[in-house]
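Before I ask anything, let me first share the structure, which is written out below as structure tokens.
Heads up, one of the protein chains got dropped from this complex, but the rest are sitting where they should.
Take a look at subunit A:
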Amino acid sequence: MYPFFRSLLVGVSALLLSTGLAFASDVAVSNPKVRLMPGDIPSAGYFKLHNGTNETIKLVGARSDAFGMVHMHMSMKKDGMAHMKAVPEIDVAAGEDFEFAPSGYHLMLMKRSAPLKVGDEVVITLEFEGRDPMPVSFKVVSPAAM
């Protein structure tokens, strides 16, 4: 391959990845949102993860420069009580989707280290076992908007 085309391809791939697009045969995230709470109150991150590869992927956590602590959590209901527990890892089978959505799985975002406001974009990096970490740009939304 001509060096020019190779660098063009690399450039285009990097551009596609950095804008959140991904190839059909890859891992993709759609609708990433952070529901921003005021003050030092923890916020929550929601998104849909698509495993377009042909093997199971294992999500093992997330980190962000904007938050001192990011945990994967799950809300549960038992006997009319709302409970929450930390989730150490999530398997997503080949071709499957996994959704972090209100009243279910969420990223609990604590100890905000940078001021954020509604409309901002914030990068949260998803971490997988045996795969490169995946930086995702989350849109910051108002709690009233979800």
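Following the convention adopted for this analysis, a contact is a pair of C-beta atoms (placed from the backbone, for glycine too) under 8 Å apart; a residue touches a chain by one contact, two chains touch by 3 or more; residues count from 1.
Note that contacts and distances are computed from a predicted model.
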item	value
The complex's invisible chain, by UniProt name, from "NADH-quinone oxidoreductase subunit J", "Glycolate oxidase", "SCO family protein" or "Cytochrome c-type biogenesis protein"	"SCO family protein"
Contact residue for the chain not shown (choose from A:Met37, A:Val60, A:Ile90 or A:Leu116)	A:Met37
Hidden partner interface residues of subunit A, rising order	35, 37-39, 41-44, 69, 73, 75, 77, 80-86, 102-104, 106, 108-110, 142-146
